[in-house]
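A short worksheet on the structure shown next.
The complex is shown incomplete by one protein chain, all other protein chains being positioned as in the whole.
This part shows chain A:
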Amino acid sequence: MLRIKRVPTVVSNYQKEETEDVARRGGGCGRNCLNKCCIQGAQLPLYAFKKLNKIVSDKGLAGHESGEPPVAFLDSLLLGEWEDRMQRGLFRYDVTACETKVIPGNHGFIAQLNEGRHLKKRPTEFRVDKVLQPFDGNKFNFTKVGQEEVLFQFEASDDGEVHFFPNAPVDVENSPSVVAINVSPIEYGHVLLVPRILECLPQKIDHDSFLLALHMAAEAGNPYFRLGFNSLGAFATINHLHFQAYYLAVPFPIEKAPAKKIATLDGGVKISKLLNYPVRGLVFEGGYTVEDLSNTVSDACICLQANNIPYNVLIADCGRRVFLLPQCYAEKQALGEVSAELLDTQVNPAVWEISGHMVLKRKKDYEEASEENAWRLLAEVSLSEARFEEVCALIFEAIEGVDNGKGYAAESSLEEPDVNPESLEEADAIKNSSRCNMVTGTQECIVMH
């Protein structure tokens, strides 16, 4: 069993010390949480979005006939509720007081000095060699957060129009999806989307939940409001299904990286490979409908989960582009293969770091932040070329499979001709030989031995 020790991020004020006594007020458990004890009669704002059939595009000249929605999702609702929680003092620190900068260089990595995020918490052990783990109601989960940390309920509307209800009852039977604050924000507007919160789903992607996340990105309608997902083993710390999101009006290096198209599926979804970026990954975009894109990415994620490959997902550009990055950092860390120098920075390379937004805990690291340092860290996160090709093959097999095999307009997945695959595989095989227990039934083990 592989484990790493890390300081867990405190995302809720009810997570701090779970044994801590909280003053009782009102009925229920006294915390006014989302569990059975307190949820009866609870009311929360409800935003019902319009399900789009077409992939979103910027409103053209012809697009003006559709009336203004009752509430602008990002600019009014999310920011208004978030600022309200900020003024109520629910966050552990003022994130706008954290120094941040774009690191000089070609890629534009972003560094933030955040000394407060990991204070007052002891390192905890995390198992990193199992991407799928059952939900454990005894551990912290989002049903335990206080209702004041929940900003609103988020669901598809019944009649194809956007609706907003400032005070809607929480329909326990329908298991609402909610957007809650992250009390340790890494940027302004940092929230968590918890799909069907009362169903207590473990941290794994399914079709419906991923579609919901894509809809949230589309609803925000701002390319600088992105959603991210970390699987277990790829620096998720809470095993209760959630996506993160925040607002930072700067392009991320991963969004600027060039990519090479490797396939176009029947549904119009284009898949590319990232180039000239320290972490190897796939980019999914296009598709005739939002569902096309959503289903393809979900299938890919489900395949990675089934094969026990930790990964991160970034939903960018209003849901039009999705980056999928399998990673192996936590595993390397557990195996003692990460240099002490990198470990000392205590940077956990989750989806935001991989996208190029580095949250640094030590002033020294912030002041010395350079493109080279960021690159070196992220290079450790990436799978090797050979391993990445294997993982891509698994993904394509899965996508083709669900597409009944007639799937992808063959452009074939191509190797760069100047790479000598044999020598690379060999080198990786030696270095990574202990890693084959991560994956069952793939070529990995054949290559290794």
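Going forward, a residue touches a chain if its C-beta (ideal position, glycine included) is under 8 Å from a C-beta of that chain, and two chains touch if they have at least 3 such contacts; residues count from 1.
One rule holds for everything that comes next: contacts and distances are computed from a predicted model.
Q: Between "LAFE_0E11144g1_1", "Cullin 3", "Rab GTPase activator" or "PAS domain-containing protein", which matches the UniProt record of the unshown chain?
A: Going by its UniProt entry, the chain not pictured is "PAS domain-containing protein".
Q: Out of A:Asp129, A:Glu285, A:Glu331 or A:Glu353, point to the residue that touches the absent chain in the complete complex.
A: In the complete complex, the chain left out is touched by residue A:Glu285.
Q: Can you tell me which of A:Lys101, A:Lys139 or A:Lys363 touches the chain that was removed from the display?
A: Touching the chain that is not displayed is residue A:Lys101.
Q: Which listed residue (A:Ala42, A:Leu132, A:Cys200 or A:Val250) would be found touching the missing chain in the intact complex?
A: Among A:Ala42, A:Leu132, A:Cys200 or A:Val250, only A:Val250 touches the chain that is not shown.
Q: Could you list which residues of chain A touch the chain missing from the display?
A: So the residues of chain A touching the missing chain come out as 54-55, 57-61, 70-71, 75-77, 79-84, 87, 94, 96-106, 108, 110, 164-166, 188-189, 223-224, 247-251, 255-256, 258-261, 264, 268-270, 272, 275-276, 283, 285-288, 317, 320-321, 409-412, 414-418.
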